[in-house]
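Shown here is a partial selection of chains from the complex, left in place.
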Amino acid sequence: MVRYFQKMSKKISQVPGALIHVGEQRDHKVNISLMTYDADELSEVNINEIDESTYSPDEKSLKWLHLDGVHDIEHIKGIGEFFGIHSLALEDILNTGHRPKIEDFESYQFAILKMLRYDTLDKQVKVEQISLILGPNFVISCQESKYEIFSNVRQRLRKGHNRLRKWGSDYLFYTLLDTIVDNYFTVLENIGEELEEMEADLMNNSKQDSIHELHKTKKDLVYIRRLVWPLREMIGNVLREETDLISEKTSPFLRDVFDHIIQVAETIDTFRDMVGGMQDLYLSSMSNKMNEVMKVLTIIATIFIPLTFIAGIYGMNFNTQASPFNMPELNSPFGYIGVWIIMILTGVGMIFYFKRKKWL
Amino acid sequence: MVRYFQKMSKKISQVPGALIHVGEQRDHKVNISLMTYDADELSEVNINEIDESTYSPDEKSLKWLHLDGVHDIEHIKGIGEFFGIHSLALEDILNTGHRPKIEDFESYQFAILKMLRYDTLDKQVKVEQISLILGPNFVISCQESKYEIFSNVRQRLRKGHNRLRKWGSDYLFYTLLDTIVDNYFTVLENIGEELEEMEADLMNNSKQDSIHELHKTKKDLVYIRRLVWPLREMIGNVLREETDLISEKTSPFLRDVFDHIIQVAETIDTFRDMVGGMQDLYLSSMSNKMNEVMKVLTIIATIFIPLTFIAGIYGMNFNTQASPFNMPELNSPFGYIGVWIIMILTGVGMIFYFKRKKWL
């Protein structure tokens, strides 16, 4: 449950906008990296605190501030004060169980997203909350752990001579968004492969465990779906409203991300349908298999019960001397052989009958 | 049923707007507490009746009037007349089975909400109706019982030096709303933990009771969902329409509550999906378990039935002296041992066959 529902009790009965970290306990030292760049130059520094000595907001160059941890409230508070971020937005950055959203605060856009990663060891989907703030000439991104999601964005920035360096902060914002959404495809591919294996397994032989695995995968899909669906609506809103912060040049790129999100959402729904179909298949093949076993066993019993009855008959101790009507077969020289013949005929007859009825 | 559907027969064939209390019978003395405050000062009094001696509407300070019971019709009537509340709104305050809503009466906003509490003893969700009236410089809140929901709001008011004291009545209104919605999270956390336990139970061994518990939880979720969903739409409406009573400053806070309600609604739906999945899991593991039992038992029977038949054969009383063809085995010195060998071979053969067929 922990994965599906962040405990928020800590937050309850707190002043709204109170800065409290909600989520998995972490204690690594938070690093703030600052990239300052324009088409020509780029500098990278790690800073401890954001203030006027480390950050000059009036420069023409673009700035990307990245935090690799949100459990240190002081950092978040400092950034909030420096950039004039609404206390409710700061609260949401700290609450790692928040649902994805994009909110327009006029002087900046605030987005909460979930980064998904498929842990191939645990065969489990890991989730991390990413918050993005898009200002006129800066982007702030916060993630929960030190896992390097944006390393290839960093590479591209360093390489230079590309749109990232030439275009505005909105394009960097888009690139971060795109990187996160691209990761969804990797996760879906992994789940897809897992499903493929499970289906092949099911077609061949159904094990008891399969249903537990299917149940787990279904739960994962329900969970991921909840993280992706809100995005669909949100980015759609951004595209319709077209704020000043997002230039016309960047719009088609955002539309492209929107397309990807819809594809992710549709794929999740297709996967859910597939899991549903596989559950039905599992149940029906389990019950078919069981029925087959029971049928064969019952047929064996059914064939032998009448034969045992016949044997029982001639095990009776009627006094053959008291009357010629009392079991004369017992004294007949062909009695035993006759009984065997009758029993074999009965058994074979029943097998034939069951075969004709297609019960065997 | 009582919990899911308030009996309204008392109300039927009454004049519309007639003041009749509908709901759980209560008879504690209703207390009216009045908090008068501005940024500098705060006074708290308990009053018996609302009239011009106890309440001066023209003062600049804000007022919060709280009733801890709605079964005393005289109080509600008095307040209604003093503040000029529409008789239909009064009727709704008294009808504790009313569905949640926010209605705009121009000179005031009227909201009906449900306070949820998880009773850890009964493992049951308790519901109480809260009515809120937001006027230009006052808030009236009515609850059903003396349970102290708003104690921490009261604390924050008393402490002073915060937004609550400095901002208008709309912020108090928001704070009360927020307190109620925060409680939903606590309830969901409790249900979530219960579900987690139930799922672990199910994975290990399924008891007959589980299905009853699942059924109960599902019913609770259906019920809570019905109390939360209308809110979603309602607060959305308030945000769109933007009345004079709610200042621009407070709007982002209301949007935050709106986000929380959506998260509550989504979590409820996720929980419903989970309960559904657990029901399926329960049914399939119950039937698997049963099938396993039946299979093993049937196999035991199936192995012994042919053996019993063989024993039956040699229990027949054919006269071995009447003919050499009559059961010569009986007189053979190796007859008995031979039969044992045949029986053991048959039994072991069948076990091998069943093993190869993966029936055992």
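To keep things simple, chains are lettered A and B as they appear, and every chain counts its residues starting from 1.
In this section, a contact is a pair of C-beta atoms (placed from the backbone, for glycine too) under 8 Å apart; a residue touches a chain by one contact, two chains touch by 3 or more.
Note that the coordinates shown come from a computational prediction; the quantities given were computed from them, not determined experimentally.
K.L.:
If you can see 2 copies, how many does the complete assembly in this structure contain?
P.N.:
5
Definition applied: only the chains that are shown with their structure count from here on.
K.L.:
Residue numbers of chain B touching chain A in their complex, please.
P.N.:
Residue positions touching the partner: 152, 156, 162-163, 174-175, 178-179, 182-183, 185-186, 188-189, 192-193, 195-196, 203, 252-253, 255-256, 259, 262-263, 266-267, 270, 273-274, 277, 280-281, 284-285, 287-288, 291, 294-295, 298-299, 301-302, 305-306, 308-309, 312-313, 315-319, 322-323, 325-327, 357-359.
K.L.:
Tell me, which parts of chain A touch chain B in their complex?
P.N.:
Per the touch definition, chain A meets chain B at residues 1, 4-5, 7-9, 11-13, 15-16, 86, 88, 98-99, 101, 103, 205, 208, 211-212, 215, 218-219, 222-223, 226, 279, 282-283, 286-287, 290, 293-294, 297-298, 300-301, 304-305, 307-308, 311-312, 314-317, 320, 327, 329-337, 339.
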